[in-house]
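Structure below; questions to follow.
Only one protein chain is missing from this complex, and each of the others stays in its spot.
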Amino acid sequence: MNASSICNLFWAGLLAIGVCGGANAQGYAGLGTTAEGFAVPQPNTPLRFPQDHAAHPEYRIEWWYLTANLTGVDGQDYGIQWTLFRSALRPGSQDQENDANIWSNSQIWMGHAGLTTAEAHYFDERLSRGGLGIAGVEAAPFRAFIDDWHMTGTSEEIDQIQLFARGDAFAYDLSLIADGPLVLQGNQGYSVKSAQGQASYYYSQPHYRIRGTLQLPEGPVEVTGDGWLDREWSSQPLAEDQSGWDWFSLRFDDGTKMMGFQLRGTDIFTSGTWIAADGSATPLEPGVLTTTALSTTQVEGRDVPTRWRLQLPERDLDITVEAMNANAWMGASFPYWEGPVRVSGSATGIGYLEMTGY
Amino acid sequence: MLEFQDVSKSYASPDGAVEVLNKVTLTVSAGTSLALTGDSGSGKSTLLHLGGALDQADSGVVRVDGQDLTDLDDAGRSALRRDKVALVFQQFNLIPALTVEQNINLHARFANRADAAWSAELAERLGLGALTRRFPEQLSGGQQQRVAIARALALRPKLLLADEPTGNLDEESSRSVIELMQQLSAETGAALLLVTHSQDIASQMDRQLHLSRGTLHPVSAREDTTLAGAAE
Partner (left out) sequence: MIWAAFATILSHWRRHKLQLAMLVVGLALATALWSAVQAINAEARASYAEAAGQISPDRQDRLVGPEGQVTLAQYQTLRRSGWQVTPVVEMTLGTGNRQLELIGIDVLSNPLLADLMATQDDADAPQTGEPSTAQPPTPADLLLAPGRMFAHPETQFPTAPAGQSWPPIIRSEQVPRGLGLADLSTVVAMAGTPDRFSHLVLLPNQPKGVPPLAEITPELRRQTAASGADTAQLTESFHLNLTAFGLLSFAVGLFIVQGTVALGIEQRRGLFRTLRSLGIPLKTLITIIFLELFAITLLAASLGLVLGFVLAGLLLPGVSATLSGLYGARVDGSLTLQWHWVLSGLAMAVGGMILAGAQSCLSIAKLPIMAPPAAAARGQQACRNHRRTAAVGALLLLGSGILPVAFDGLLAGFVFVGALMIGAALLLPWALSHLLRFGTQTARGPLAQWLWADMRAQLPGLSLALMALLLALATNIGVGTMVSSFRLTFVGWLDQRLASEMYLTIPAREDPAAITDWLTENDVRVLPIRHSDERYEGLPLEVYGVADDPTYRLNWPLLDALPSVWDKIAAGDGILINEQFARRENLSPGDQLRIASDWEAEVLGIYSDYGNPHLQAIAGLDLVVAKRPSISNRRFGLRMDETQIAPVRQQLQDRFDLPATAFINQSALKAQSLQIFDRTFVVTAALNLLTLGVAGFAILTSLLTLWNQRLPQLAPIWAMGITRRQLAWCEILRSVLLAALTAVLALPLGLALGWALLAVVNVEAFGWRLPMALFPLDWLRLLALALLAAAIAAALPARKLSRLHPADLQRVFSNER
C-alpha cells in the first residue's frame, strides 16, 4: 500500500545511498523493525484537522503523497507524482531541542517527483535533513516542501493547493481544488496492514480537480485532470515477512473510486476502501479484494507486473488494470514502479499504480 | 669404406676462386690404411674434411660406408660422424674440463655405445692407464694425442681420419703413436686415412698418395715432398 510502500521506499533509499547495509533482514527495507521509543498508531483515535495535515515527528515515518491523471490540450494522457517523505532516525524525545549542532537533527526528508507520458518517464529526487529550513511541513498556511518543490495551501486546509516540482528534464506547476471531502481509510483512519496488526494512520483527499502546466523536453503543455493525495504516518507499518506491495488508486467513469492494496508476505494481505460518487467511504474487509498479475514487463532488469486483474465480487467488479507506460520506473536512490493506469472490464476508468519489492 | 669419385672443391679468395681439388678419385677399404701427402695448401685437409662430412664437395661423390654424403643434410652428416667417423687432429681438440677417461668415452657416448671395458683397454694399451683421472692440461703433448686417438677408437669407427696427428709430437712419440693407431684401426676393421707431410710416417701406411695442384698422384720412390717443418 501507499503508506508502507513509501516508508519502505524511504528506508530503501537510505539503503541505496549506502547508508545502511543489512536492513533487509527485517521486512522490506527495515520497515519490520520494532517501533521502540516511537509512538504507535492506536485504533479509535479520531484524526483532527487541520492539525493532522502537518508532520507527526513522534512517529517514525510519514508522507504526503500526491498522484494525478492529467490530459493535455494536445489530447495526450499524462501522470504526475509528487511525494514528500519524512523519516525519523530516532524517537523525537531523544532530540536535544537546544543542541547547537543543527546538523544532528534526526528528521530526514526526501522528495520524489515523477512525470509519465505514454512514451517517457521522468523523475527526480531531493534529500535533506530537518532543521535547516530546506525541507519540512509548515502549518499556516499549509506548506510541504523540499528545496523549491512544494505543495502549498491557501490556508491551513488542503482543499486548495499549488503543486510544484522540477528536475533536470521536466517540471510541473499545478493548481488543485478538492470538490469532495477527505476520506478516512480503514477504521476511521486506522489502516491495518497485516494479520499481525501492523497499522498506520491513513487518510486521503481523492477529489482534486487540477489545472496547470507541464514542462517537457518538447516544451510546455497545458493540462487538466484529477488528483489523489494520500497522507499516512506510522512507526511499524509492515510485518517482518512482508516484502513488498501493490497499491491501486482507481477512478471509475461513473464517479466511484477505489483504493486497494495487497501486501506480499508469507500470506497475501489485501484491503482497501470503496468511495462512492458522493465521497462516502466504505472499508473493504481484508481478503475480499483479489488481485492477479496477468502479464509482466521487464523494466531495469526486473519483471514487473504491468497488467492486473482485480476482482471485488461484493461490488460485481472484475476489471483489468493496465499501465499507461510500462516503463514508469522510479530509479531513484531506491527503485520502485509508480505510474498512471487505465481500467477496462466491468468498469472503466483511470488511476495510479505503485509496486515495490520487485 | 671411403670412396671419392671425381670430387672437386674450390674456395673463394680475394683473387677469385681457387680450385683445391680437381676430380679426385680414391678408395680406402675397411681395415686398410692410406697416407695422403702433399705440400702446404695442396688440399690435403680439405680432402680429409670432405671425407669426414665436415665440408661438402662442389661436385663428384663422396661415400662413407656406401652412404653418399651429398644426399645428407647437417643432421644426417652429424649422425654419420657420430656413428661411423672418428677424427684425430693435430691440436688434439680435447675437452679441457673433462678428465682423460671422460674424454675417451665422449664420442662413444654421443653415439650411445660407450663400452667401459673397451675404453679401459684402449687407455691401457695407449699407455694412459695411470692418467685416466687427470685433465688434458696436466698431460704432455704425446699423451694428449694418445687420448685423442683413444677417443677416436673407443667409438669403433668405420672410418678413422687423422690430420697431421703427430704434428705437435717429437719423432719418438710420433712413431709409437702412429704404430698404435694403425694397429688398432686394423684390429677394429676401420679404414684409416692419414694426412701427413712426413714421408717417414706415410711410409708406415699400406698405401700412399700424393696430392699436388688438386690431383692425386701415386708416390714413386723418389719423393720430393719431405718439406719438413712446413706449416699448414
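Chains here go by letter, A and B, matching the order in which they are written, and residues are numbered from 1 within each.
Just so it is clear, a residue touches a chain if its C-beta (ideal position, glycine included) is under 8 Å from a C-beta of that chain, and two chains touch if they have at least 3 such contacts.
These numbers come from a predicted model, not from an experiment.
From the options B:16, B:66, B:96 or B:218, the residue with contact to the chain not on display is B:96.
Per the touch definition above, the residue from B:49, B:197 or B:210 contacting the chain not shown is B:49.
In the complete assembly, the contact with the undisplayed chain comes from B:106, out of B:30, B:61, B:106 or B:186. Touching the missing chain, out of A:36, A:119 or A:168, is residue A:168. The chain not shown here touches subunit A at positions 14, 17-23, 89-90, 100-104, 106, 108, 124, 127-129, 132-134, 145, 147-148, 166-171, 215. What subunit B contributes to its contact with the hidden chain is residues 45, 49, 52, 54-55, 74-75, 78-83, 85, 87, 89-90, 93-98, 106-107, 109-112, 135, 141, 167-168, 231.
We adopt the following convention: only the chains that are shown with their structure count from here on.
Rounded to whole angstrom units, the spacing between the C-alpha centres of subunit A and subunit B is 108.
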